[in-house]
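The structure is given below, and queries will be raised subsequently.
One protein chain is absent from this view; the other protein chains keep their places.
Showing chain A:
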């Protein structure tokens, strides 16, 4: 909570250009803190800085379709919050591994070649009974 109290909400971006600039600033800030993150969470044996950087980039690209500066501001605010939590060591190692190293696909990564040619039914069948 402390981070939330401290955070000063910057004024809204006037236009899309300004919001866009803020996104890049946020990305750079995140990338600059990566060495410290690697250090405090001891991630050297599971990930590299470039992997984490591309994870951040892909998370940003997930919202590439958003054009409303207000929404972008809000997302940057949330991202900043998350970044602060990480840098302040408010998280634990397994949070980092779970969210940014392994990702949402789970530990078992299917090799692309085997999956090819399977129907969606069979893909879901291999994953779970409830898909």
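Everything that follows uses one rule, which is that a contact is a pair of C-beta atoms (placed from the backbone, for glycine too) under 8 Å apart; a residue touches a chain by one contact, two chains touch by 3 or more; residues count from 1.
Operating definition for what follows: contacts and distances are computed from a predicted model.
Per the UniProt record, the absent chain's protein name among "LSM complex subunit LSm2", "NADH dehydrogenase [ubiquinone] iron-sulfur protein 1, mitochondrial", "6PF2K-domain-containing protein" or "E2 ubiquitin-conjugating enzyme" is "NADH dehydrogenase [ubiquinone] iron-sulfur protein 1, mitochondrial". Looking at chain A, the residues touching the absent chain are 114, 118-122, 125-126, 129-130.
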